[in-house]
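A single protein chain has been omitted from the complex, and every remaining protein chain is retained in its original position.
Every chain is named by a letter (A and B) in the order it is written, and numbering of its residues begins at 1.
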Amino acid sequence: MISFELKTGSQQALIDVTQQAQRAVGQSGVEAGVCTLYVPHTTAALTVNEVADPAVREDVLEALRRLVPADLGYHHLEGNAQAHVQAALVGGSVQLPLEAGQLCLGTWQAIFFCEFDGPRTRQVWLSVVPGA
Amino acid sequence: MISFELKTGSQQALIDVTQQAQRAVGQSGVEAGVCTLYVPHTTAALTVNEVADPAVREDVLEALRRLVPADLGYHHLEGNAQAHVQAALVGGSVQLPLEAGQLCLGTWQAIFFCEFDGPRTRQVWLSVVPGA
Partner (left out) sequence: MISFELKTGSQQALIDVTQQAQRAVGQSGVEAGVCTLYVPHTTAALTVNEVADPAVREDVLEALRRLVPADLGYHHLEGNAQAHVQAALVGGSVQLPLEAGQLCLGTWQAIFFCEFDGPRTRQVWLSVVPGA
């Protein structure tokens, strides 16, 4: 397992981690197969979406706040139940094909770390498995 | 990496791609392990759900349109912000166990390509990794 760290600068944000992920894949020495990225946190997630227009990230975050409001009489009393539910909806891992040692992404895609309860220092774990 | 193409016929649809996926798995020659299917698009997704009753697909699509309306003052100005958010909720990849060269699915399950901004010509990428 390989890992990298990032510092998130606001309470909620989608942060492009494609370059860190590609660097970690390079360390693995695996040329073809699948890369799994995983967040060991319960108030964060990972997703792949459009990177060209930053407005897409804003729309995703605003939609998640509309679907899961900050204050809704939650049972969890630490004030971040919203973030736990948002993490459950988006999911804590992504899988990408790997070819010639490179993560395979579509033209408009990047990998985003979803911070739902920041700012914090966060970890991303990677596992790379060889395959066809 | 193996890939297949599909043409989606409407703006939003769940399309059964189980047979194309199984054919691609056959090309890999891997007998046991895990198959990852991945969409290189930012307004489409993949999911596994019931195939027996087509009404389930309609209910999933209608629920996603209710949760993420088409017009909501989005920042992304290309008219398909809804589709980007729906893709973030459903997710762009699925993983299935593989045994005897066959994708392992439950009795009622099929793999669905989720078109959220069609009709378009789309790609699905597959990676197959050997394992237990």
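Note that contacts are C-beta pairs under 8 Å (C-beta built on N, C-alpha and C of every residue); 3 or more make two chains touch, one makes a residue touch a chain.
Computed from a prediction, not measured in an experiment: that's the story for all the values here.
Per the touch definition above, the residue from B:M1, B:V25, B:A44 or B:V90 contacting the chain not shown is B:V90.
Per the touch definition above, the residue from B:A24, B:A81 or B:V129 contacting the chain not shown is B:V129. The chain not shown here touches subunit A at positions 1-2, 28-30, 33-34, 36, 38-42, 67-68, 72, 74-78, 81, 84-85, 87-89, 91-93, 95, 123, 125-131.
For subunit B, the residues in touch with the chain missing from this view are 32-34, 47-50, 53, 55-56, 58-60, 62-64, 67, 89-91, 94-99, 104-109, 129-132.
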